[in-house]
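A protein chain is absent from this complex, but the other protein chains hold their places.
Order as written gives the chain letters A and B; numbering starts at 1 within each chain.
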Amino acid sequence: MLDTALTWNDLLFLGQGAAMTLAVTAVSVAAGTIMGIIFGVIRFQAGPIWSMPLMFFLDIFRSVPLLIQLVLGNALQSIAKLGWPPFTTSCVVLSLYTAAYCTEIVRGGIASVPVTTRRAGRSLGMTWGQDMRYIVAPLATRVSLPAWIGLTLGVMKDSALVLWLGLIELLRASQILVTRLQEPLFILLICGAIYFIISFPIARLGGYLERRWSPHD
Amino acid sequence: MFNYTFHWNQALRALPQMLDGALVTLQVAVLSMVIGLACAIALTGFRLSGSRILSGIAAVWVEVARNTPALFQIYMAHFGLGNFGIHLSPYAALLAGIAFNNAGYLAENFRGALKAIPETQTRAGRSLGMNSLQAFRFIVLPQMLRVAYLPATNQMVWAILMTSLGVTVGMNTDLAGVTQELNARSFRTFEFFAIAAVIYYFIAKAVTLAARALAWRMFRY
């Protein structure tokens, strides 16, 4: 197993791939979360009927495979002559994908804040904004955070699909090395280990927070 | 701005072919779910067994399934196992990859569901004269299924979406595979993939609705 043609240079190449994975994930999750919070608040405030068009739109991102979304997004930007590089296209599609899931998480978080608590705040003279800021946000964050961490990790893993657009992320970097070195198992195991090392501690943190902040305890 | 003329007619002529692909997609998803459920039940048993080896296997399976990309798992099932001379066809590799993934998530889901049922209930059952199997069968299991059902239906939708990854290991009969082949021949990417997206959407919706109808029949009081 240690008898390998893999050089430090190649490990660096894998590292660059991992950095690309993290960069795509970071941008997409950041943008997706902001959109998710906005959509989630709209969804909660507007009620199920008025927010139907928005929900239908977001539902598409949860009902169509990400691979198809990426290819379609890329074809669409090419037809519209936007000339986006694959990185931008990937981030835009992944952000919407993230937002679709995040909206539900945020809505669930807001809904979990007892109405009585919010009324109490409002009767102390708080405005809607203050109520959202000082009462709903802290409580909803507690409820939503474990699910949000799960979502972030999900997006990190799903971001492997951007290789389809030619972006050299972790999995694609491994495939390139496999092509050159013909040691599929060894290189794929390293690739899997890198994903695991990134994902596992954060997943554990999410599990811990979930237990710690669980409203039932 | 749009310097592109859509050729919908040409794309729509391929619709029957794509619908055949959709059937394969559904078949893989259902099979992977059945196998995944069976494995998840076994893994849950392993975890409860008290044996260190068995619960170790279960822990590794669940953590690997949940912490690496599904695409990686499918790629591994084809090219990773191929390295040992174990040759899974694209169909089998796709099925194995998704079933592995499903089992990991479902086992975690079952564990959560088991925890949600207070142990006092089992004890109450036992004190009514049930043996431990009866207590599990009549008290824990029905409630557990109820808790685990919704996440399991989500996993089913996931399984459908994951089938699209088969194209990376040479699958050409499922919806994504058929679509990609049509695309490679004609370069009409947008048209074919847009139709595929609509079909996937309807499959996912149909499965969700069916699961809801089933839940209404199974879980009403």
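As a working rule, a residue touches a chain if its C-beta (ideal position, glycine included) is under 8 Å from a C-beta of that chain, and two chains touch if they have at least 3 such contacts.
Please note the rule applied: contacts and distances are computed from a predicted model.
Visitor: Given the options "Heme exporter protein B", "Polar amino acid transport system substrate-binding protein", "Protoporphyrinogen IX oxidase" or "NADH-quinone oxidoreductase subunit J", which would UniProt use as the protein name of the unshown chain?
Guide: Looking only at the record, the undisplayed chain corresponds to "Polar amino acid transport system substrate-binding protein".
Visitor: In the intact complex, which of the presented chains make contact with the chain not displayed?
Guide: Contacts of the omitted chain with visible chains: A, B.
Visitor: Have a look at B:N67, B:N109 or B:T168 and name the one touching the chain we're not showing.
Guide: Within the whole complex, the residue contacting the unshown chain is B:T168.
Visitor: Given the contact definition stated above, which residue among B:H87, B:R123 or B:R212 touches the chain not shown here?
Guide: Residue touching the absent chain, from the options given: B:H87.
Visitor: To test your reading of the contact rule: which positions on subunit A touch the chain that is missing from view?
Guide: For subunit A, the residues touching the absent chain are 9, 13, 71, 74-75, 77-86, 163-166, 175-176, 178-182, 184.
Visitor: Mind listing the subunit B residues that contact the chain we can't see here?
Guide: Touch set of subunit B with respect to the missing chain: 3-4, 7, 78-79, 82-83, 85, 87, 89-90, 167-170, 172, 177, 180-181, 183-189.
Heads up, the rule we're going with is that only the chains that are shown with their structure count from here on.
Visitor: Can you compute the centre-to-centre distance for subunit A and subunit B, using the mean CA position of each chain? Integer Å is fine.
Guide: 20
Visitor: Flag every residue of subunit A that touches subunit B in the complex, lowest number first.
Guide: Touching subunit B from subunit A are residues 60, 62-69, 71-72, 74-76, 79-81, 153, 157-158, 160-161, 171, 178, 184-185, 188-189, 191-192, 195-196, 199-200, 203.
Visitor: With touch defined as at the start, can you tell me which subunit B residues reach subunit A in the complex?
Guide: 1-4, 63-64, 66-72, 75-76, 79-80, 82-84, 157, 160-165, 167, 176, 179, 189-190, 193-194, 196-197, 200-201, 204-205
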